[in-house]
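Missing here: one protein chain of the complex. Every other protein chain is in place.
Right, chain A next:
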Amino acid sequence: MAFTLYALIQTAILLTNAIAVLHEERFLSKIGWGAEQSIGGFGDEPGIKAQLLNLIRSVRTVMRVPLIAVNAVCIVLLLLFG
């Protein structure tokens, strides 16, 4: 119950890492969640699956470099302060 803001930051970093690690061709295409499945027709609206795949792809693209920096900082801090 004693949630601190630091726990929230840790959770966010871990979750973003988990999403960024999902490899496009080795994993996502194999289970039918590849990039080409998200581009549905230009019909009504993208469904939930297309939005989710879009989200995963954009997280991977946008957060790749910041995550490297944040993870490095985290590792150094954990080594120093436990």
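Definition applied: a contact is a pair of C-beta atoms (placed from the backbone, for glycine too) under 8 Å apart; a residue touches a chain by one contact, two chains touch by 3 or more; residues count from 1.
In this section, contacts and distances are computed from a predicted model.
Asks: Determine which name in "glutathione transferase", "Elongin-C", "Somatotropin" or "Protein YIF1" the UniProt entry assigns to the undisplayed chain of the complex.
Replies: Result for the unshown chain: "Protein YIF1".
Asks: Out of A:Leu14, A:Leu52 or A:Ala72, which is the one that touches the chain we can't see?
Replies: A:Leu52
Asks: Considering the whole complex rather than only what is displayed, give the residues of chain A touching the chain that is not shown.
Replies: Within chain A, the residues touching the omitted chain are 1-5, 7-8, 45-46, 48, 51-52, 55.
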